[in-house]
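All protein chains but one are shown at their positions in the complex.
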Amino acid sequence: MNRYPDKVWRLFRNPRRAGGFAADLPVRQGRATTPAGHAVIEMQLLVSSDGRIEDAQFRALGCPYLIATGAWLCAHVIGRRSESVQELESRLLVEQLELPALKRYCAVMAVEALSTALAKEAAVAGAQTQHATQTGSEDE
Amino acid sequence: MIYFDHNATTPVLPEAAAAMQPWLSEHYGNPSSVHRAGRLARQAVEEAREQVAALVGAQASEVIFTSGGTEADNLALHSVGGLGARLLVGATEHAAVLEAASARAGQGLELDILPVDQNGLIAQSSLAERLRRDVPQLVSIMWANNESGVIQDIAALGDCAQRAGALMHTDAVQAAGKLPIDFAASPVDLLSLSAHKIYGPKGVGALVRKRHVGIAPMLRGGGHEGGLRAGTENLPGIVGFGAAARSARLELEQRQAHVLGLRTRLEAGLAQMPQVRLFAASVPRVANTCQFGLQGFQSEALLMAFDQRGIAVASGSACHAGSGKPTHVLLAMGYDEDTAHSAIRVSLGQQNTAAEVDRFLSELDDILRQQAPAYAAGLFAS
Partner (left out) sequence: MRPVYLRAEMIYLDYAASAPLREEVIEAMTRCLGVDGHFANPSSDHGPGRASALLVEQARERFAALIGAKPQEIIWTSGATEANNLALLGAAEFYAGTGADGQRIAVAKTEHKSVLDPCRQLALRGWKLDWLPTDAQGLIETESFAGLLGEQTALASCMLVNNETGVIQDIPALAELAAERQVLLHVDAAQALGKLDLHCQRWNVPMMSFSAHKFGGPKGIGALYLRQRPPVKVRPLMFGGGQERGLRSGTLAVHQIVGLVRAAELAVAELERNLGHWQQLRQRLWRSLQDALPQCLLNGADERQSPHVLNVSFAGVDGEALRADLDGLAVSSGSACTSEHAEPSYVLRALGRDDALADASLRFSFGVQSTVEDIDGAAQQVIHSVRRLRALSPLWEDAA
């Protein structure tokens, strides 16, 4: 009966690592936006000095697929080396989340936000005020 | 009350009525709504679509729900148009096809009426010689006639039409549930159905359409039914149609055996009456239908007499009832006005019994005696 693939639905309803890191952490941050600006996704990464992604958070304004994509990508990159995820292709997200053709742009956006974040120097983002609020067991 | 008018309409089967109930009461979502109530309604519509498709050997995606057989026929006739477009329709078609065709003719289409022989059949050769190759054409021939019950050779006629590049439409309103229909395997592009002729509810029907056929919608606004038929789906009606189609498919043989038994009994009785003349008795007919003339009588007076005795029969199509005009079907078959004016149609149904047939025969005998003293005196016996 549900209109969304189970995985997308679970991640949309209960997204881990949503909301962004505390303002005082050195995060690498990247955003991707649709041309009209109606959908936005932001990836935030905490990367250790030896290049390992220690933690990730996302924020998104968009459809359930976009939110699920952000949540999935955070879980996927944690513990990996930044070089290894730089090669990540949006196709993987499309497959993993069973994104329909019309929603593949969500995967493209998420990957774009990720690579923008990886390309940036770590910075303490002053604008951020919210702490990560979502905790709980892994379901990935 | 004896009801012998199942080609006019049928009562809704208890299982179809039961299937409709939840969609009248607890499930009232609009199938176009995206919320759960709407999605549940949508699922019900799609299940019914599969059941209706299965009755005629079609794909669910080929079924367009309409408000009934009339709308389906009218819509079918909107599948052809453009410069020099032609409609070729049988002379004994239902009014929905004939009237819609003449309305289309008023819009500039060329209309050609296909003649029928004494038995109501359209000869393949007669269709072939009227078809052209250079213009868009639609042939519309009903699978089974509503008045006489005569079954056309749709396979041959459809082949003939399609070989000439024409589209083939068949009004199968009276054939569905009475004959096995294999839409996929038939040389038919468009096929009309009506729920209330197969023990489903009134106000719902379908046009079954092979995917390559383009149709200009009649009702616009809202994009329902693949954009071909706008309007909120008649949810309980569609569900009832689906349930009726399912029963009709599963019980087809058993139902036909039942009505054929009754009709054989009826016609054996009628054969004893010298003024009775069976129409199209020598050609294949759907098993529930028997139309006959009563020489020297007028059907209106006969119908009134039957009515007084609690028997509901018709002379021809319900749509012509009360008009005082003889049925165009019999005239097209070459009968004179007097004969056409004397027609009685008995159309049998599942709840009819042998006792009802016997009662009908004895009442008929009685009516004939009362209305024609000459018959009682045996003057017609020669």
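Some points to look at:
In this document, chain identifiers A and B correspond to the written order of the chains, with residue numbering beginning at 1 in each.
Here is the rule we use: contacts are C-beta pairs under 8 Å (C-beta built on N, C-alpha and C of every residue); 3 or more make two chains touch, one makes a residue touch a chain.
Remember, predicted model here, so these are calculated numbers, not experimental data.
Per the touch definition above, the residue from A:R31, A:R52, A:R80 or A:R104 contacting the chain not shown is A:R31. Of the options B:A60, B:I113, B:V213 or B:A230, the residue whose C-beta touches the omitted chain is B:A230.
Contact with the chain that does not appear here is found for just one residue of A:Y4, A:W72 or A:Y105, A:Y4.
Listed here are the subunit B residues that touch the chain not shown: 1, 3, 5, 8-12, 14, 17, 20-21, 24-30, 32-38, 67-71, 73-74, 94-97, 99-100, 102-103, 194, 196, 201-204, 218-224, 230-237, 303, 306-307, 310, 312-314, 317-322, 351.
Where subunit A meets the missing chain, the touching residues are 3-4, 12-13, 15, 18-20, 31, 36, 38-42, 59-64, 66-67, 102, 127-130, 133.
FYI, only the chains that are shown with their structure count from here on.
For the pair subunit A and subunit B, the distance between C-alpha centroids works out to 60 Å.
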